[in-house]
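Complex shown without one protein chain; remaining protein chains in place.
As written, the chain order gives the labels A and B, with residue 1 at the start of each chain.
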Amino acid sequence: MKNNKFQRIRLRVSAAGETLRFNAVCDKGFRSIKGIFVSLPQDKAIQGATLGFRLNNVEVLDDGHEVKNLTASNGVAPNNKFFLFPEKIEASGGSIEGRYTDGSKYPLLVDNGEDSGVYDPGKVDFKTLAGYTTNPFGVVFPYDVIINIWLSNEA
Amino acid sequence: MTKTRIIYHPVPFIVRQPLTPVTINTVLPGHIRKVTGIKVVHSVGVQFMTTAAYLPVIGYLSLEFNNKCYHFGHVDVPFDNRAEASDAYQDAAIDILPGSLLTGNYENKVFTGTEYQKADGTLTDKWSNYIVTIYLKALSDD
Partner (left out) sequence: MILGYRFQKVSLRISRSGQRVYFNGESHKDFSLLKGIALSVGYDSALFGSTFGFRVDEKKVLDESHEAHLLVFGSDVAPNDRMLFFETPIPIQSSKLEGIYTDSALQSLLGNISYSPGGGVIASTDVNVKKTYVSGKDIVSYSNAVVDNVPAYNAPTSISLGNGSMAIPGTAASPTAPAPVYYPYDVKITLLLSQK
């Protein structure tokens, strides 16, 4: 029996600012989730993209978590590319509910009536972005996101 | 035992002429007990004089702590206009006398030709003042 498995979840993003919800079940042969690595085909798409997920209804990463911090360039050694969770997270066959949001409206994520200051990410309203340039980094759609989840049986 | 906590204390200084060394002479806040790390970075200004994103050395800095009693040595100051940072500090373990002086000298090593400062000492429009910041990672008991 292997001790490690990289489980993949593939998402297709077809429009700027799109939010995708996804569900998955962890392979039940592995006791814990050790880490996560997200791979995107375009560097430009990393800027501003967010990914959150819950495992068995427990928040592992909140929805505003930046994909930027779950990925790494080729300058990072392959063994260090995964984001390793600060603690052991029990998985065995657990169900994942996740949410990926494309970031190409970044840096203009929200408009809650204020043009500056602190904003509440809960009040995101993409409909009121009239007048702002979207997709300033020139992300090409569609693109695929591959979420790699590192499952392990190691202590 | 006094309760201490971590604090980051920046000491910025401005370089206004290419050929004149800058003297650093400042009192550290009295609540700083120990310096555990040092990092010296270029802050702003040099980017107006070069299109390079990185220059390994723009000047040399010598630093002394505790009223010139502790000589920290010389530090090469690079210019790095790339966003990627590292949280690395040069390790140190310097117990600080309360209210003591941080002293030193900075010598600029770039843009020193006559196209930046003419023979009569006047600066040309190619020269830009720049700021270098000394970051002290320290334990504070305030």
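Just so we're on the same page, contacts are C-beta pairs under 8 Å (C-beta built on N, C-alpha and C of every residue); 3 or more make two chains touch, one makes a residue touch a chain.
In this text, all values refer to a predicted model and were calculated from it rather than measured experimentally.
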Which of A:Val25, A:Val76 or A:Ile146 contacts the chain that the document leaves out: A:Val76
Absent-chain interface as seen on chain A, which is shown: 37, 43, 46-48, 58-62, 64-66, 68-73, 75-77, 80-87, 89, 106-110, 114-121, 136
Touch residues of chain B, complete complex, unshown partner: 4-17, 20-26, 36, 39, 41, 43-45, 47-51, 81-87, 122-131, 133, 135, 139, 142
